[in-house]
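I have placed the structure first, in the form of structure tokens, so that the comments after it can refer back to it.
For this view, one protein chain was removed and the others were kept in their places.
Read from first to last, the chains carry the letters A and B; within each, the first residue is number 1.
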Amino acid sequence: MDVDQAPSDVPATGQVFVEHHDSLATVTLSNPGKLNALSVAMWQQLTSIFQQLAADRQLRCIIVQGGGNNFAAGADITEFPTYRHDEPSVMHYHNGILAPALAAIATCPHPVVAAIRGVCVGGGLEIASQCDLRIAARTARFGAPINRLGFPMAPHEMQGLLRLAGPAATLEILLEGRVFDAAEAQAKGLLTRIVDDAALDEAVEASVRRIMRGGPLAARINKETVRRLESGPDTFTADEYATLFRYASTHDHHEGVQAFLADRDPQFSGE
Amino acid sequence: MDVDQAPSDVPATGQVFVEHHDSLATVTLSNPGKLNALSVAMWQQLTSIFQQLAADRQLRCIIVQGGGNNFAAGADITEFPTYRHDEPSVMHYHNGILAPALAAIATCPHPVVAAIRGVCVGGGLEIASQCDLRIAARTARFGAPINRLGFPMAPHEMQGLLRLAGPAATLEILLEGRVFDAAEAQAKGLLTRIVDDAALDEAVEASVRRIMRGGPLAARINKETVRRLESGPDTFTADEYATLFRYASTHDHHEGVQAFLADRDPQFSGE
Partner (left out) sequence: MDVDQAPSDVPATGQVFVEHHDSLATVTLSNPGKLNALSVAMWQQLTSIFQQLAADRQLRCIIVQGGGNNFAAGADITEFPTYRHDEPSVMHYHNGILAPALAAIATCPHPVVAAIRGVCVGGGLEIASQCDLRIAARTARFGAPINRLGFPMAPHEMQGLLRLAGPAATLEILLEGRVFDAAEAQAKGLLTRIVDDAALDEAVEASVRRIMRGGPLAARINKETVRRLESGPDTFTADEYATLFRYASTHDHHEGVQAFLADRDPQFSGE
């Protein structure tokens, strides 16, 4: 059986939506009645949506959220007997289905803001960890309670947590398998900021507005530079420098400096 | 003189004990009247105890604590004129005696929880830093006040602190040589959690219970994956994947998923 094909006896549930408002895209994880638990179909939609968004140079920012009152529970475990039951299918599930979705978010050139309310555990937490900013409602809940399921976190999934929370907090989360509140998640490095539940939408919009007022190419180069500095030695080739400094001759760079010197608002075009 | 052999004029003091309760082992650092300062004999006992515990596949968790009301002061400095006085003996003391003890804890496959009350400084802090979780009494005290002794922290000892606290807090601790409280230690990343002194035993037991309710193989693979992701590039060989996904065909993995789907408690066997 090709595990990428849903067999007829397992009705695929859940969906990932994307909506566009000018240069802002909003991605919604939706699996009603299942706390937005991520089905195989949803992981695959997430991959293809982020690949498309990455290629859209008109975009300036992406919001990731859950439908209803939750971000996302982990994987949809009712699918496990079908898709994830022996060594080859387990490995394919993690390396061939989840890892590409997380990588598509991680390598997206546009700034990505996660808006988190309700449950954000397991695969939900893994998705949020790949976003650039994580803004959470105070009552949101976090964790990766998979130790009771008898399995560890796969390497490509763990990387996102390690990057934010470091080795000690990541292991604590996995070894104890507790579900914890937003304040603890922030103390562990997992969240950018916490706001009252009623203020979440406004806080996310304010962050997005700030991001979109900046130069889009500058934002992309900042993301690229962070990735580059994390993943290798800090010596750069001439080609890498040329790439990282390519903004210097763009319209937006001249506009930004000239607007500052003239004490007016800059008008960025993305060029 | 072989520095591994205590000469007759230096009475060896202190001892490291280990007790077993089913699948839980408790390791106790004990040097009464010396705040459990670590003698050469104790470092060597710590190494051999952790090597034995690592090989015991029936174990599910290890607690490390100090005897009496302290975790451990640093090294037993009264031994320095004998064991650690010139360049070869200083290098052997750090690389040949302390480093193997710390490495034995760091590479132990079982989850290790440090229970910390009282003094946890120098070598005591280095031991605690190699454990997976660090649960401390509110009045515990931390630091590495060796700058007044005219010597730096050796590389293998510093790694544990760097991993938890990062370069800036590690250097602050070493350059200033202050002793600080549990709240500051937690803010620096050195502690998993702080509880009231009277609640320490219960908090450690609760953490151990949580850990032992999870699948033991999953816990070991999580520890292995964290180490692997910290120490190398994030590309894995087929062999490494086979190792990290070896759990997929085990009893415990099937039991965990089936118990979840049947809404019952899983019974993990470690197989």
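Here is the rule we use: a contact is a pair of C-beta atoms (placed from the backbone, for glycine too) under 8 Å apart; a residue touches a chain by one contact, two chains touch by 3 or more.
No experiment lies behind these values; they were computed from the predicted model shown.
Considering the whole complex, the residue from B:H20, B:R178, B:R209 or B:R246 that touches the absent chain is B:R178. Contact with the chain that does not appear here is found for just one residue of B:Q58, B:N95 or B:Q267, B:N95.
From the options B:I105, B:I146, B:L191 or B:L244, the residue with contact to the unseen chain in the full assembly is B:I146. One of A:A55, A:A198 or A:A248 touches the chain omitted from the figure, and that residue is A:A248. Hidden from this view is one chain, which touches chain A at 111, 132-134, 163-164, 189, 192, 207, 210-211, 213-215, 217-219, 221-223, 225-226, 228-230, 233-234, 236, 241, 244-250, 252-257, 259-261, 266, 268. Although one chain is not drawn, its touching partners on chain B can still be listed: residues 77-78, 80-81, 86-87, 90-91, 94-95, 146-156, 158-159, 162, 166-172, 174-178, 231.
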